[in-house]
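Once you've had a glance at the structure underneath, I'll fire off some questions.
So, subunit A:
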Amino acid sequence: MNSSTGSGGTLDAGVPQGSQPARSMAANLLSIRNLSKHYGDFRAVDNVSLDVRRGELMTFLGPSGSGKTTTLNMVAGFDTPTAGEILIDNQDISRVIPSRRNIGMVFQRYTLFPHMTVAENVGFPLMVRRVAKPQIAERVTRVLKLIRLESFGDRRPSQLSGGQQQRVALARALIYEPRLLLMDEPLGALDKRLREEIQLEIRRIHHQLDVTIIYVTHDQEEALRLSDRIAVFDNGRIAQIGAARELYDQPANAFVGAFLGNSNFLTGKIATANGGRYQVTLKDGSSIEAPARLALAPEQPVSVMFRPEKAILQSVSETSGFTNRVVGRITENVFLGDSATYEVRTASGELVTVKQPFGPSETKTRTMDEEIAVSWPHDCVHIFPIDR
Partner candidate 1 sequence: MVAATEARDTATTELARQGRTLLPALPALVFLFLAFVLPVWVLFLRSFTEPATGLGNYQSLVTDSVYLDVLVNTFFVATAVTISTLLLAFPIAWFLVIVPSRVARMVFAVILLSMWTNLLVRTYAWLVLLQDTGAINQFLMYLGLTSAPVPLVNNMVGVIIGMTYIMLPFIVLPIHATMSTLDPALMQAASIAGAKARTIFFRILLPLTLPGISAGCIMVFVMSLGYYITPALLGGVRDMMIAQLVAELIQKFLNWGLGSAAAFILLFITLAIYFAYVRLVGLVRPT
Partner candidate 2 sequence: MLLTLQRMGPGRYVLYAITAIAVFYLLLPIVFIPILSFNASRWLEFPPPGWTLRWYEQLFTEEQWIGSIWNSVKVAFLVTASAIVLALPAAFVLVRGKFLGKTALNAFFASPMIVPVVIIAVALYGFALQWGMAGTLFAFVISHLILALPFAIISIGSSLQTFDIAYEKSAMICGASRVQALLHVTLPSIRPGIIAGALFAFLISWDEVVLAIFMATPSLQTLPVKIWVTLRTDLSPVIAAASSLLIGMSVLLLGISALIKRTRK
């Protein structure tokens, strides 16, 4: 381990790291192979495979019931997989009991032991490992300093705020330097401001300690803010894995496009394909272009997706602008300070949302029921086949 990062670089800079695996080992700390969990006919987790790299913060993002928490619980050892393998450092841990996995976990409810002080809570993992008392005290002090609660050691959990309690829970999970830290919607019970504050704290600690973290959340903003990579879960399967930007700009399917950020969806079908572009005929009769990322046959029904902020509004008479264009009437008009959001109903009755930022040049606001053209560049379009 690199101890030149200063006093806070590692929790245990002075203690030999005998049990820590050398850095030269495989880049993937955790590998999940074809993992499934069935409850009768219900597939909570359905053939999930993924790798978590050493030192990375990966988010499991998805709506409730999408299988992210079940997957996490199987990694922790609280659920037994129906099928598949969980490997840590290339060793299958499916049969190892939770307490022997050397994994840290922070729960949504803080689960600080109410009958112990903050210091006793944080020292608990070392106490059960029969570490000598003076050494426990020393390491507790150090980790409390890391979460900036060094003067709170003698308090009871009930005397702390929700945010402080969750930081103590984090300290308790970090003190024994687990090879992997699991966080199950740890900020779900906190209000927005506190949540953002602790998100920064988690990022800071992640960078400072180089610890590998799996973070479960249903909050896409939180996922974008924290993650190195995001695994999007949908119905027990992984819909897509990648860095935030990749997921936002190149969603692999309609679910990821819809779940991460705001999107417009229009239905249509492929007319022709040429030169790496598809011509798509929309429901209202207009024709648009889209990059041909997937091989699709003519007449294939598709869902056409683009982001509200990639489109602009124009008068119907204006002809400049982007390749793709639909015409409709403004049905909703929301002023948001730095931007305005318009909802446009096309001739086919579909709704398109356009987000128009008020930059230095853009100052116009549009009125309700105005007939308007929505235009957007062809390379921002994603098309997903719809099953016939």
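Quick note on selection: all candidates are chains of the complex that A comes from, given by their letters.
Some notes on this structure:
As a working rule, a contact is a pair of C-beta atoms (placed from the backbone, for glycine too) under 8 Å apart; a residue touches a chain by one contact, two chains touch by 3 or more; residues count from 1.
From a predicted model like this one, the values you see are computed outputs, not experimental measurements.
Every option in 1 or 2 belongs to this complex, yet subunit A touches just one of them, candidate 2. Subunit A makes touch with candidate 2 in their complex at residues 76-78, 97-105, 107, 109, 111, 113-115, 124-125, 127-129, 169, 172-173, 176, 182.
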